[in-house]
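The chains shown are only part of the set, and none of them has been moved.
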Amino acid sequence: MELSLIGYDPAGAWIKNEQTVDGLLRHRNPAGLTWINMSGFDNTAEVNRLAEIFRIHPLTVEDILDTNHRPKVEEFDDYLFVVLKSIGTEGHEGELDLEQIALVITENTVISFQEKSGDFFDGLRKRILNNAGRIRRMGAVYLAWAVMDAVVDRYFVFLDAIGTGIEEFEERAVDEKDQNIIPDIQRLKQNLLRIRRVVWPLRESIQTMGRLDSDRIPVELAPFFKDLHDNVVQAADSVETYRELIAGVIEVNLSAVSNRMNNVMKVLTIISTIFIPLTFIVGVYGMNFKFMPELEFPPAYPITWAVMILIAIGMLIFFKIRRWL
Amino acid sequence: MELSLIGYDPAGAWIKNEQTVDGLLRHRNPAGLTWINMSGFDNTAEVNRLAEIFRIHPLTVEDILDTNHRPKVEEFDDYLFVVLKSIGTEGHEGELDLEQIALVITENTVISFQEKSGDFFDGLRKRILNNAGRIRRMGAVYLAWAVMDAVVDRYFVFLDAIGTGIEEFEERAVDEKDQNIIPDIQRLKQNLLRIRRVVWPLRESIQTMGRLDSDRIPVELAPFFKDLHDNVVQAADSVETYRELIAGVIEVNLSAVSNRMNNVMKVLTIISTIFIPLTFIVGVYGMNFKFMPELEFPPAYPITWAVMILIAIGMLIFFKIRRWL
Amino acid sequence: MELSLIGYDPAGAWIKNEQTVDGLLRHRNPAGLTWINMSGFDNTAEVNRLAEIFRIHPLTVEDILDTNHRPKVEEFDDYLFVVLKSIGTEGHEGELDLEQIALVITENTVISFQEKSGDFFDGLRKRILNNAGRIRRMGAVYLAWAVMDAVVDRYFVFLDAIGTGIEEFEERAVDEKDQNIIPDIQRLKQNLLRIRRVVWPLRESIQTMGRLDSDRIPVELAPFFKDLHDNVVQAADSVETYRELIAGVIEVNLSAVSNRMNNVMKVLTIISTIFIPLTFIVGVYGMNFKFMPELEFPPAYPITWAVMILIAIGMLIFFKIRRWL
Amino acid sequence: MELSLIGYDPAGAWIKNEQTVDGLLRHRNPAGLTWINMSGFDNTAEVNRLAEIFRIHPLTVEDILDTNHRPKVEEFDDYLFVVLKSIGTEGHEGELDLEQIALVITENTVISFQEKSGDFFDGLRKRILNNAGRIRRMGAVYLAWAVMDAVVDRYFVFLDAIGTGIEEFEERAVDEKDQNIIPDIQRLKQNLLRIRRVVWPLRESIQTMGRLDSDRIPVELAPFFKDLHDNVVQAADSVETYRELIAGVIEVNLSAVSNRMNNVMKVLTIISTIFIPLTFIVGVYGMNFKFMPELEFPPAYPITWAVMILIAIGMLIFFKIRRWL
């Protein structure tokens, strides 16, 4: 578990790390804004301590600790509760890893709960400490928006990676060397499904948020949430387009594989078919009948060769006409 | 049929089993809360007796006794009527078994009707008797919520089992040994369909319930029903994701099977194709023509071998270039 | 055309059959309730006579006579008009047969128009005549509900038959003997489609009906229409589940057929492949070259056999390792 | 371009054809009802003249002249504008042909614009001239309804033809002679798609129309538009059912074709497989080794025959047991 606090007021900004919630909160200036971030939930006592101080509903605490939640937004008397998912990668095979991020937004404090400690918010922290952009001039909801915006921006990194992956598969799909790319494509598709599970409910949640009372979301922030909503809709849109593209790649690949197989089988079968009658003919003159007039006839051997060559050529022409070659 | 009653009031909690409804109701304290559970409906007389005492509508009684109902919520003047399904397993082949649970929720009594007797509610009973959690401080609707929550929690056990099953199939799908896993996958899919039939209508029902008048559902319980609704939505979500994963596994398996088959056929056909012209050549020199000059020519035999070996090597090279090997 | 009238009032109940509408209506007691049933529309004059007496709109008459209508509910000033479909079987191949039933519900009369004469309503008639159940205590709308309920109940008979049929196909799908079950499954599926065409619009219609003004549908009947709606929704639900099950059965069957075919082809191809090199070898020593040292060498024949057996065993081992056997 | 006018008032009805709009309008009785029909738009000047007289919005004129519009209903201050499509056939291969029909409905005039001249409205014209049915007693909106009803009625002619076509394909799908019916089925499906493009948006349009103010659509006409809507919904319904039936026919055909192919390949492969070991055996005794004891052994030849027959029978039995025959 890691605990950090960023506070800022007109006079300045400061960042602190502590082992306990109580220690951390000593750095808070109630007149300014405070952003508390907790990573990892191995110490539920500290979560409960936070809940106590900020009067967080027991169901919210349960939702924070259960990291299998769908993205959602809930209004409580004292705070807004937001669950969303950030996306990361796990080492082996580029499998996507979903991490839950929960936000409790009170009047002048944002508490973020991260499932694992990560470096998501480094950029945001710097902007606060350097007083870059609008961030230090605006309230807690704007800070929460900035956190959510940082999470959503990361989605596009992974969507772009999938887009690039699909383009690679488009080439591999018609490549003769690649034997079976379907399992690899399915892995890509599973990643896409994971992103979809994250993006779709978020779309609704942010829309809900944008429609909250102006007590909750100040009027001047509405365009920001609309913009965030647009981004999530666009992510959802890309997911759907990629699904269709993947379906197309699979179709192309199946047709390419079956086409190649057909060609192999056809040529090989044609070779067999040409030799089968010829082998029959040489078999005929390998028979040991006493009375076979052809055997005694001197030019029979070259004539046989001529006939066989004519048959072979005739069959090749026939196959050509029928477009089997 | 089993009949049990759990009653509790500020003074304490008690549990009783009786053979008849009238016997059972003697243990009721009308000032406290009462939970009556009936398992098995072989004795409809007792169901009717309950209906009479609690003024249950004849259509509700029909719905209780007909165990093929979809989950639903209905408001009556004197009570709320909830039908939902719990999931269990039947011995052979892990087939899922759906059991109907009906709840009649009056002001200070919850009556639950179970299709079969089971041990679903043991945990809940213990919590009441031990006065653990919120349960003894709150009213009948909270008790009903706790019953429904226990049922919904069990869904995830089976969903997780299906998730594990899908992962196993993902490995089997590309395993050369497994001949035909489609029938097994279909069995998994049927279980998933069964869960879906349970979960989807429940989603609506609980949403309906969360929107009932505050006379019916006290305001402070709204977050609990919202939480329950979230759980059911998440279950429905998992069902849909699993359906997509299963479709992916089937696609991978079909492509793996056809790939393997293609490889077998290709190699075998290539072997045939190489030997067919060679067999033709040896047939030629097996002919019995009197006048075949090659036959008398001493080095003809080794030359024939050399030619045949060259043809074989040439074909192998050709196949290699064409990437058929 | 068959015409019958069932009338009942506090004093009793009576049933009459007549050839003409005017004859029939003499048996009516305007103070009680009347149920007029007409089967077969070969005599449109009598339909028009009924329309005249009960002031039925010309469009309603057209709808009654055109038996290809979708289920619907329409409000007119003097009556409610309901169209629904009952399901029957036609002799050959168990094809489902849809029969249109139209109801005109006035204040104290229900007129039902059946496309063909059938024995649908026998049970209902008996209940009225025997004064069984609620039916004689309640009004025309309840009577109409009872008619609709009888029709909907029959749906489940056919749905259950389809469910049983699907289970049979699940076994046949993996049965080696059954060559091609797809056409039979498609027939089942067409029956299912027929039921769906009946059930889906009915769902909406009954919902509409349940929401009509309390002038039309007395408040105490609302639960009955809700119950009927639940039944229709459940039927629609079963239809969807059966569609998915059928899709699963087809998938299993296709994979079983292709698996079996693959096995046949594989074993047969392997047999050919083993003998082809052997046949080449025996061909070599069937050549008639004068100078073939092996031919003179006494142990050559047994050695050749030994080599051929070794080749065959080697290929079998190779196939085994490659898991082609 | 053809121009015709049908006028009627309490005194009578008359029909006139003229070359110009101005000529035509001289036959109009402003106190009665007028139906102007224009077929073919080669003379846009006349269209513009009509637009000027009836104050038709320039966008409406554009919509009338652009014959690629989707069905729609638009309210303007002075008139209702309706676009719908009628279906016809073009000579070759029974391809469906969509013709646009635009209606401008003013208080006492209906103007219909047909893309091509056709005989759609002959029946309607006769009914007006003969004063048959309600048509001469009612206003312009009823006349427009009658025109739309005539158009929609024609849809069913083509839907029925498609239904019959599907039944034919159901037989051809399992017929051994028919090699590849898929392209023909696809042509049927394209016709169905064309009808769907016409029917779906019309459904909405007519619903919109039925909900217009009673200034626009008199209350007593509401049932007529509801009836028309029912018809269109039923057409849409049939389209969907036919799509599913076509999908079923294709599935049946694919399974029948692959089944037949499998049977051919199986029998042929089995024949080869039986003869391959036998050919090997006769090859063995065609070898020219000096020292082959069997060759000298008198009963060797009949024994060889016996062995070969036994092998063949053994293989047939094996195939029978394995159900490959």
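Order as written gives the chain letters A, B, C and D; numbering starts at 1 within each chain.
Just so we're on the same page, contacts are C-beta pairs under 8 Å (C-beta built on N, C-alpha and C of every residue); 3 or more make two chains touch, one makes a residue touch a chain.
Just so it is clear, the structure is predicted and the values come from calculations on it, not from any experiment.
Enquirer: Considering just this structure file, the complete complex holds how many copies of the sequence, given 4 are shown?
Expert: 5
Simple rule for what comes next: only the chains that are shown with their structure count from here on.
Enquirer: Give me the set of chains touching chain A intersected with the set touching chain D.
Expert: The shared contacts of chain A and chain D amount to nothing, since no chain touches both.
Enquirer: For the homomeric pair chain A and chain B, should the interface be classed as same or different, according to whether the shared residue numbers exceed half of all numbers used?
Expert: At the contact between chain A and chain B, which are copies of one sequence, the residues are largely different (under half shared).
Enquirer: Could you work out the angle of the rotation that brings the CA atoms of chain B onto the matching CA atoms of chain D, rounded to the nearest 5 degrees?
Expert: 145
Enquirer: Where the CA atoms of chain B average out and where those of chain C average out, how many Å apart are those spots?
Expert: Here chain B and chain C have centroids separated by 25 Å.
Enquirer: In whole angstrom, what separates the CA-based centres of chain A and chain C?
Expert: About 41 Å separates the centre of chain A from that of chain C.
Enquirer: Going through chain A residue by residue, note those that touch at least 2 other chains and give them in order.
Expert: Where chain A meets two or more other chains at a single residue, that happens at 286.
Enquirer: Drawing the touching chains as a network, do you get a line, a ring, a star, a complete graph or other?
Expert: Graph shape, chains as nodes and touching pairs as edges: a line.
Enquirer: What does chain B use to touch chain A in their complex?
Expert: So the residues of chain B touching chain A come out as 173-174, 223-224, 226-227, 230, 233-234, 237, 241, 244-245, 248-249, 251-252, 255-256, 258-259, 262, 265-266, 269-270, 272-273, 276-277, 279-280, 283-284, 286-292, 322-324.
Enquirer: Mind pulling up the chain C residues that touch chain D in the complex?
Expert: It comes out as residues 57, 59, 62-63, 68-70, 72, 74, 76, 176-177, 179-180, 182-183, 186, 189-190, 193, 197, 201, 250, 254, 257, 261, 264-265, 268-269, 271-272, 275-276, 278-279, 282-283, 285-288, 292, 294-296, 298-301, 304.
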